[in-house]
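Remarks on the structure that follows.
Missing here is one protein chain; the remaining ones are kept as they sit in the complex.
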Amino acid sequence: MLQITCPWCGARAESEFSCGGEADIVRPLESETLSDEAWGDYVFMRKNTKGVHKEQWFHASGCRRWFNAERDTVTYQFIRTYPIGAGASGDSHGAD
Amino acid sequence: MAQTNRIPQGGRINRAVPLTFHFNGKTYQGVEGDTLASALLANDVHFVARSWKYHRPRGIITAGVEEPNALVQLESGAYEVPNARATELELYDGLSAKSVNAKPSLENDRLAVNQKIARFIPAGFYYKTFMWPQKMWPKYEEFIREAAGLGEAPTVLDTDRYDKRYAHCDVLVVGGGPAGLAAAWVAGRAGARVILADNQPELGGSLLRQPASIDGLPGLEWVARIESELAAMPEVQVLRRSTVFGYQDHNLLTICERKTDHLPLARRQGVRERVWKVRAQRVILATGAHERPLVFANNDRPGVMTASAVSTYVRRFGVLPGKRAVVFTNNDQAYQTALDLYEAGARVTVVDPRTASYGDLPQQARRRGIEVKYGTVVSHASGDLRVSRVTLSRYQGGRLAGDAGSLDCDLLAMSGGFNPVLHLFAQSGGKARWDEQKACFVPGQSVQAEISAGACNGDFSLARVLSGAVQAARRSLELEGFALPRLPAWSVEEQGEAPLLPLWLVGDRDKVGRSDKQFVDFQNDVSAADIYLAAREGYHSIEHVKRYTAMGFGTDQGKLGNINGMAILAEVLGQSIPETGTTTFRPNFTPVSFGAIAGRELGDYLDPIRKTCLHEWHVEHGALFEDVGQWKRPWYFPRNGEDLHAAVARECLAVRNSVGMLDASTLGKIDIQGPDATTLLNWLYTNPWSKLEVGKCRYGLMLDENGMVFDDGVTTRLAEHHFLMTTTTGGAARVLNWMERWLQTEWPHLKVHLTTVTDHWATFAVAGPNSRRVLQKVCSDIDFAPQAFPFMSYRNGTVAGVAARVMRISFSGELAYEVNVPANLGRKVWEALMAAGAEFGITPYGTETMHVLRAEKGYIIVGQDTDGSVSPIDLGMEGMVSKAKDFLGKRSLFRSDTRRHDRKQLVGLKPLDPKFVLPEGGQIVAQPTSGGMTPMLGHVTSSYFSPILARSIAMAVMKGGQSRHGERVYVALRDGRSIEVEVCSPVFYDVEGGRQHV
């Protein structure tokens, strides 16, 4: 079981969280103008990163906030977790 | 039978407490402090097992967790344990065990014949032989399963209690030998929260079998001193009989604590095993080392044991396993075993391939007059059920160099050096490193927050063990920011030691496979010849060789044999051991019982059972319950012995003709507040929400981004910026999480707050033509006149004296109201409504009646009539899909696939036989079919007998169904019949919908 650092609650057991998959997928505006392929790409296609992966997590049994994480899919180490919108320069919370 | 091998005094046993036990049907005596293995050896029982494949006689090799042979089926019935290691079973009065792999008995084992055909069934035999013909496989499988061995799965339910707990600490120390004790003591002194876990009943580790002097104290007195000091430290917890079996991610270690296995069955109480899930800031691995066997012909004869095991039996258990002993060693350590045996009264000869050794222990041995044969190896053991003689060869330049006579013996203690126990280190992600000088793998770089100390770090001398452990503790404390205590400097006399001579396969390379077997993995019957064969057949990767030969796949996971196997493979391939690779040790270190894995989450505790505030009322009124998600919902309320059919018919007609009441409290309810609430609803639902007036309700469909229906429900506008959304019972949490996700990640600028109020509000559906009259009797501050309180609107009022929200909505097609009151007052209001409705025969109804009523109206249930592949268009609800706005999932409705006209669409089905109720899930076909390949047109999703229509009805999804009303098709039954049905609109009753508007 992983230990995940919620930006608001601190280090907690994985069982309090659920993973939302890849982060930073922006819902396209004016979706009706998109081709089937472009829309399908947004709905279905996800990276399968080996290495550092940006993903969304939800502190479901905690503060109920969604946040972003950078996690190494090989070592399972969290490089950092940060609030949505804080982006690359936002508050950083290391896993260690 | 007397304990003929029991030494009169010494050891960690209590001779004053004799214990009776049974092994393979015979009764023996042991003493308190024994293991089953030591007690058997005390009774001179060496032959305890048959091997897995060849059914060769086998004896006890080790004294611990690494034992490959002495596996027993322990006890029977509810206490039965397969494959228990006799070396770890603490003896208790009345213990009963039998050998595995031996039928009908150990002595008369039917498959012992396999020994004779052994040369015909080498590694890979099963793969090659039983491949074909394929149709024979079931027969082969039966034979292989019977022949392949180990214990039998118990047939009776395990009645023991198992539980789990979480724990947290600054430092977790694994192993209670000298290294672990020293590290725990230092960390404890610094005030750190420490957990020390040791798999033995008694702390001390190797000091339980080795003489030592620390600070002038005998080893075990030092252990007792440390132990009592640890006990006095409030933040230190010592777990005995506790095996750390897993090193998981992020420094979570899993420990199995055995709490009752050492007690007689009748005295066992409470938890048998507890799994500890320990999140440790730092871990100190002090797991010790396992002694390597030596690989010579017939090295598996009973009476051949590792030297350290022999010392353990002599010094810890007061048992002398043999009186005429040969010690075969390539290192100095095993000379201690020679001394132990000698002091216990055995005749001892040491066989050592080295030309000489001037270490302290060999010198001591020689001073006592123990004969030492240098430059010599044991190349062969003989004896049938027990070793009786060993053949010696001269050893020069890594080769056998001629006969060196033989020795009669009844015990052979062997030592090929020590393997640090790297299992947990490997599980933590660490890679082992080969230490050429020590001829063993040692821990490489740490991956997680752990440090190895003591023998598992390749430190084999006590002085280095202790100083290494102190340093490991110090480093851990520094990294965690603790002020260091004064570090101890325990003084230990260093012993002079000569280097070991690596010795892998003892025998002629060119004769491997043509003489008696030289075992590498005892439990899986893998011999040196099998490794040679694998190499010849092209398996050069150790991982492939493992799988080809099954080396390391037993319950012992290759603890004894893997390194020897790897070294032998390296020799065959003419490469170094590090080039050959290391094996990966995976969890679990030792087998874990299913009970421990399950813990307490069994039966009613498996999953939450959620109940509404009316549950007790339902029970009192005879409801039968249905599980809906985690909820218990009344299914129906039988009266006077009614069956489901009769009760549901009565309940349905009560609602259609007068009034009924349903506990709908399980519906998900989400309070939505904020100026952007309508914007959010417009995104979530397919239909528009901006123009919904305050006080009005509207039904909505929610899609996922794939355009498929994912939830539905009625949402009410309570105030300008305040809505109450209802969701399906099963979808409540999913919908709230979905909404929160969009709000927080995609639209954080929207000013909306969501609060779950599912549990706060009790919800009752009062349905039927008399529902208005019932409500009017208990609520005087709402005008229930049809124009004043029209369909799909909401009012605040006081129902039975309780502030309530009343919605005029209907899931039955009848005039109906939903009454919401705080759940703490739910029962009072429900009872008031029941009393008020008595004159109308108000009838409580359950989910089955609710389902029939809504199916008569063609209302879907998400998750029953839809399955995640059904769009609103498929449901015939295109009218609810807004053209004017974007919403989640909208674009997917215009993909080429979702626009197809032959998609499965919602229809009604009427069986031509109106008494026949179709099975839900039944497949729709065009023609009657009696099996074989037939195109399937769709399937039945809901099916009931409608009491008001006095006929059977069904809902289904069917290819192109919306344009096929009036057609006749068939539903195929499992029994081969095909039932003719007419395709129709899914609205069966009150098609104009007038009844709910009255």
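In order of appearance the chains are A and B, and numbering begins at 1 in each one.
Please note the rule applied: a contact is a pair of C-beta atoms (placed from the backbone, for glycine too) under 8 Å apart; a residue touches a chain by one contact, two chains touch by 3 or more.
Just so it is clear, contacts and distances are computed from a predicted model.
Per its UniProt entry, the chain excluded from the display bears the name "Sarcosine oxidase gamma subunit", taken from "ABC transporter permease", "Sarcosine oxidase gamma subunit", "Predicted membrane protein" or "Acetolactate synthase". Taking every chain of the complex into account, the absent chain touches A, B. Contact with the chain not shown here comes from a single listed residue; of B:544, B:753, B:899 or B:968, that residue is B:753. The hidden chain makes contact, of the residues B:81, B:212 or B:271, with B:271. Between the chain not shown and the residues B:292, B:559, B:615 or B:656, the one that touches is B:615. Taking the complete complex into account, residues 1, 8-9, 12-13, 15-16, 61-65 of chain A touch the chain not shown.
Residue positions on chain B in contact with the hidden chain: 163-168, 193, 270-271, 277, 279, 600-601, 604-605, 607-613, 615-616, 619, 631, 671, 673-675, 751, 753, 755-762, 802-803, 822-828, in rising order.
One rule holds for everything that comes next: only the chains that are shown with their structure count from here on.
Chain centres here are Cα means. That of chain A falls 27 Å from that of chain B. Interface of chain B with chain A (complex): residues 166, 248-252, 277, 279, 429, 447, 705-706, 737, 740-741, 744-746, 748, 886, 890-892, 894-896. Against chain B, the residues of chain A that register as touching in their complex are 1-3, 13, 18, 20, 26-27, 30-32, 34, 36, 39-40, 42-43, 56, 58, 60, 64-66, 75-76, 84-85, 95.
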